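For this depiction, one protein chain was excluded, whereas all remaining protein chains were kept in their positions.
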Amino acid sequence: MSKLLSPARTQVLFMGNEAIARGALEAGLNVAAGYPGTPSSEIIESLAHVARERKLYVEWSTNEKVALEVAAAASFAGLRSMCVMKQNGVNVASDFLLHLTASGTRGGLVLVTCEDPGALSSVNEGESRYFARMLEIPLLEPSSFQEAKDLTKWAFELSEAIGNVVMLRSVTRMSHASGNVICGKLPAKSRRAKFDYDGPVMDSRTGPMISTPVVAKHTLHQKKLKGVEVLFEKSPFNRYAGPAKPQLLIITSSVCFLYSQEAIKMLGLHKKVGILKLGCTWPLPPALLKKHLLKTDKILIVEEVLSFLEENVKVLAAGMLKQMGSKIFYGKIDGSLPSVGELNPDIVAAALGKIMKVKRKSLPADYTRKLQKAAALVPVREQTFCAGCPHRASFWNIHNAIALDGRKGFVCGDIGCYSMAALSPATGYHTMPTLHSMGSGTGLASGFAKLAAFGFDKPILTVCGDSTFYHAVIPALINAQHNRADITFIVLDNAGTAMTGFQPHPGLPTSALKETVPAVDIAAICAAIGAKVMISDPFDLETTSKILTSFLEDKGSVKVLILRQACALSPEKKGKKKFNVKVNDALCLGESCGCNRLCTRIFRCPALIWDRIKKKALVDEVICAGCGVCASICPQKAILKTEATV
Amino acid sequence: MTTPIKTVISQKILKKEVLEGDLCTGCGACVGLCPYQVIYHDRTVQLHTCDLENGKCYDFCPRTSTDLNELRNMLFDAGDLTPETGAVKGYYFSRATDRQLREDAQHGGTVTALMELALFEGLIDSAIVSARDQEFVQNGVVVKDEAALRKNAGSKFTVSPTVAAFNRLAATKEAGKIGVVATPCQALALAKMKLKAVKEDRGKIDQLKLVIGLYCGWAFAAQKFKELMGQNDIELESIAGMDIPAGKNSLEIYTGNGTKSFPLSDAQACIRSACNYCLDSTAEYADISVGAARFGDSWEEMRHWNQMIVRTGKGRNLIELAIKRGVLEVRNAPAESLRQLKNVAGEKKKEALKNIIRKSGSAKNLLYLDRHDPVVRRFLAK
Partner (left out) sequence: MLVTAGYYVTIGETFGMSQRGGSVMSHLRISRESVLSPQIPQGRADIIVGLEPAEALRVLTRYGNPDVVVLINSRVVYPIGVITGELSYPSLSEIESIFKELTAHSWLIDATIAAVELGNPVLSNIVMIGALAKTALLPICRRAFEKEIARNMAADKCEINLRAFDAGAGMIENIVD
């Protein structure tokens, strides 16, 4: 039996994302849709695992906007649905979200956004909480694993109570952390879908699901949000712990609550500092805030990314200035806490110590000095493509084609593991100078290619992954073709959404539920647009390089190269070497003129290492994935590959 | 205070001085030695960065500084040296005795006949010549028999990375004896290799047994030439040959649909810029140098004969053998022809030096040349 379906009252170790999934199941979830993105992916994945037992419909949608539309349809039909994405996905979904919050919903609809403070697995440190304020919907933020489950369950009830979307915000250190959760009951019955639309326009249960008449519906929407404030006043998810008259009040939410709690403990301040932990962060319950703000004059607001909570608390406090008098607020705005990056107990303790003028017990000075000395010895471990990664070979080909062409062409980057070519330039052989949102590489390329009239005569390339292609690239590609943008568009097709854990996408014949579904062919789409399409194996350096150089010379149209080779970590490849790879010492030239360590100095595969004593290259067989590409690049033919016997 | 040691990375200065300095002849001397330097079309491309000092790429390049005196002393008899055309042991008019070969080749078919002979007699095991593919890209190819030699006969007018083919073949170490048909820049590169080869590479370089040089005034830049042909609706694949006939001020392109003629000025606009800085029009560093008999007595002689300078003892032996075997018809060239050749060759040197000074901005900076070299001094405008 899946851990996710553990019986009521059992205590299990759940990852934050599993806790959210369990909460949804306890709420009687019917439909879940999402698009993979770290740190959110495990929610849909774990729901898909139990979909059959729980009679759910779960899908990986083409993108987040579509996912929200799929979830909204279920809600309109009276079902409970959940839509899951990483923070960046909310931006994608926001157009529909704006309209959806205006029309309202029926069955409980929870939008889960998993954010990534510090951008551990993202290319930006975005914030979705402002969407809740801007779109006037409730925002919930769990601060423990138990709460991740319980708040999710309650979010569905809340959504149904107000007839609108409820946003649940998690962060990496919650979604990807694990902790104890006591399970609740799983409902026995499932709902039936039914969509009424013939009723009066203002009747959200039977009328049409539209946002008009806009002003009337907006008024109703705001009235319901006022009702939410009332619910939040009494919510058990907002609690205070600490002395009755603290010297300092910490107001916090999310995992920052755990950091704050720990910081207080580290400094021994539990008799002086209290914490108001908020699970419901928009709209803020004014009476509750007033009650706690009155306890003290000093308030520290602990939160990650932007100063959302701090701003909202200050607005409330400003409105109650007469009753409360002036307060000193500490937080991101005054610089007590850093305004970027993620927090941790140390950062919170440092801020707290400074405000309370308390010093943390430190390690012996001599020990610290020695640690620092040791730290200087540890080499930086830069991110790079895995051993056997097809992207390394793809970028090798791309780099060579650009170099041969000689016009200093470049690649507009996109989101996926191949983003590393931009994040760590040497990994992409210095070819990829732009990196933005999903699909933006193709749009940028389309724009760059039209600058020839302004004297910008360079070959423009762009890359995208197979999943990204469906997500947001197609409109940009059509734009390029229609506007005759001369671009070389490269699909790095590694047969799955590799970076987030091999979720299926529309190009594959399997769905999230492991059903056989029609695969939508990238090559056929590109050909239908009218582009010139070629397919190659990036490990075949000779053929791929020939196609690419010919594409760069072929001016005036959209050229598509689909580079097909499965990810080295994919289930079908992992642990299975195609080749055994070895270096022949006698042939290896090493550092001398004629080679100068092309394989280890330039090619940069983590499995090809450099023996500093023998001055020869060496294959680390434990790390080597057996792709054999290095055998093709060695000018001396000193790297030998032999077909591995299974 | 210690002064930091300034490292000189060969690939970097090669890029700065030669590639970016528009001096690269595309000869291929720096190519085929390592994975970093490659030829694409007729451009030398540095694929990835190499951080070695004292790299062969820099040492072998005909456009990096060299002690040319040392080179001449190594290769030639001091008494044979002339300032205009290098070492001259003998100066002749010649043509192949094989009529078919004369028709296939550019002028008298002398180069092909000599290479055929060297292969047949076992003086060399492989010949490296320039070949052109359908897209008009030139490459050095290794040939081992008569048929392959004849297929690639004829003047090409665009550069070929012939020396790269030598590098690749020589690297195998079991190549045997190698002969190369080389333009002046390629012959200079091959000579520099002999001079500068490090001990470990000596065996590879010593496989070079024969260099037959081609007279060369300049070569086309492939891209510019392609554009010229494109503008005139000549398909590159259709070009069977070309020539600048003596006395005519035009470039003739021979295609399947007949001959097309261009004013020489159009053709000259396509010249590879590196050629403007070259002093050598007679392949001074070869064993034998061959060109069209431009300064002959009759039109027939000029069109269908070659002129040839024998520079080394090895070259002399080959000519004697060719006469003995009856593959080459050889005449003594008129003295007036040599005078004219020297005149033209000297003018080329003067012109190139002027161009170099214009580029460097100073008569004290002659780029890859040493202003104290006796030949350079002789032709420097006073």
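Letters A and B mark the chains in the order given here, with residues in each chain numbered from 1 onward.
Throughout what follows, contacts are C-beta pairs under 8 Å (C-beta built on N, C-alpha and C of every residue); 3 or more make two chains touch, one makes a residue touch a chain.
All values reported here derive from a predicted model rather than from experimental measurement.
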item: Touched by the hidden chain, restricted to displayed chains; value: A
item: Residue of A:87, A:159 or A:172 in touch with the missing chain, whole complex considered; value: A:172
item: Identified contact with the non-displayed chain, of A:468, A:500, A:536 or A:565; value: A:500
item: Touching residue (missing chain; options A:95, A:382 or A:643); value: A:382
item: Residue of A:597, A:616 or A:641 in touch with the missing chain, whole complex considered; value: A:597
item: Where the missing chain touches chain A, by residue; value: 11-13, 38-39, 120-121, 144-146, 172-174, 176-180, 255, 258-259, 261-262, 266, 344-346, 349, 362-364, 367, 370-372, 374-375, 377-386, 417, 419-420, 426-427, 499-500, 575, 597, 600-602, 604, 606, 608-610, 620, 622-623
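The definition used in the following text is that only the chains that are shown with their structure count from here on.
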item: Distance from the mean Cα position of chain B to that of chain A, given in whole angstrom; value: 60
item: Contacting residues of chain A [partner chain B, same complex]; value: 399-400, 403-406, 429, 549, 591, 593-596, 598, 601-602, 633, 635
item: Complex interface listing, chain B residues touching chain A; value: 33-36, 38, 40, 43, 45-52, 54-56
